[in-house]
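Since the structure comes first, as structure tokens, the remarks are kept for the end.
Here the complex is missing a single protein chain, while all its other protein chains stay put.
And now, chain A:
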Amino acid sequence: MTTAQIEPTAALAELRDSKAERVTIVLLSGDLDKAMAAFIIATGAAAMGMQVTVFFTFWGLNTIRKKGASSSASDWLRRMFGLLNKGGADTLPLSRFHFWGLGTKMMQVVMRQNRMPGVPELMQMALDLGVRFIACTTTMGLMGITKDTLIDGVDQFAGVTTYLAEAKQGSVNLFI
């Protein structure tokens, strides 16, 4: 057994970040349209020089999971759930008119035709602009999602207190 000392104030570095304007977004949905809204606002705010944090919880975690990543839980109930609940930003369903994937494909074609970036591109843009991604540890545990099945760039894991401490200082706090 090894014990490591962690500097507790290190976790507060971002919270004490001097940028005046803060935006927090809770992404609970795993739908393509809603994830798009979240990342458009996140990239827009970051481009305006605001400090943006996106918290991923429940279905929202699917957007930051690697494609096809299933549950790594040891019990069969969560493994079954993992089989049904596939991750991947480019496989998100539409919240309406999904039509077993047909509606979503159509939407993706329309988006491409209109030179609109998809969710994976928007997410990469957000990361490049310095938007912070935080994954909810509780839902990760519930769904049997492990760190190694999340995309690169997601390196922060926290819970409700971290979100609230940030939202308290936020001028724009959204729940999508």
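By our rule, contacts are C-beta pairs under 8 Å (C-beta built on N, C-alpha and C of every residue); 3 or more make two chains touch, one makes a residue touch a chain; residues count from 1.
Methods note: contacts and distances are computed from a predicted model.
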One chain of this complex is missing from the view, so tell me which of "NADH-quinone oxidoreductase subunit H", "ATP synthase epsilon chain", "Amino acid ABC transporter ATP-binding protein" or "Sulfurtransferase TusA family protein" is its UniProt name. "Sulfurtransferase TusA family protein"
Missing-chain contact, candidates A:Met48, A:Met80 or A:Val160, resolves to A:Val160
Which one touches the absent chain: A:Met116, A:Leu129 or A:Leu142? A:Leu142
Listed in rising order, the chain A residues that touch the chain left out are 1-9, 11-12, 15, 134, 136-138, 141-142, 156-162, 164-166, 168
